[in-house]
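The complex is shown incomplete by one protein chain, all other protein chains being positioned as in the whole.
Here is chain A:
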Amino acid sequence: MNDWQRKSPLDWEKYVNKMVKVAAIEKHEYEGWVLTVDPVSASVVLATFLENEKVSISVVLGHAVQEVEILKEGDDEMKQRLSCIFAPEESKAYSPEELEKRKNDLKTWLETNHIPVTEQGESGRTLCVVGVLTIDPPYGPEECSSSNEIILSRVQGLIQGYLERQQ
């Protein structure tokens, strides 16, 4: 393992949304805006904006990284631009009222089906099922997270069915 792979996620985060120059083994060099650093392989994902509005993505694998030098800080506009690159296309913006309604509808439905559910997080925006599964806004099957995969797949199936019946 090299020095770069040994860094912690908090160290890697300092490079995100910044223009960097990555020196790799065999004298390769890569420049671009850091989108993310994979915490498993320490691979650096770089984005460069080309003239024809296309984005070139380069991934330098962690084992090949020798040095990363920050060239430029990113402003808010650049951060916004970078965060949009990999955002899922179907993601839809919900207003706070819509989110509140979706949450309450789902909570009521879960309770009528005798599934214990509580609210947690800031202003109770996260639903918590049986204390082991959380559902974040906008409360679809994709927003469920749990370390228990059996419960996860059951609840995702339930929510999927619930949403399909609503339509």
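Here, contacts are C-beta pairs under 8 Å (C-beta built on N, C-alpha and C of every residue); 3 or more make two chains touch, one makes a residue touch a chain; residues count from 1.
Throughout what follows, contacts and distances are computed from a predicted model.
One subunit of the complex is not drawn; among "Exosome complex component RRP41", "Ubiquinone biosynthesis monooxygenase COQ6, mitochondrial", "S-adenosyl-L-methionine-dependent methyltransferase" or "SUZ-C domain-containing protein", its UniProt record names it "SUZ-C domain-containing protein".
The hidden chain makes contact, of the residues A:V20, A:V60, A:V117 or A:I159, with A:V60.
Within the complete assembly, residues 1, 5, 8-10, 12-13, 16, 24-26, 28, 30, 35-43, 45, 50, 54-64, 85-88 of chain A touch the chain that is not shown.
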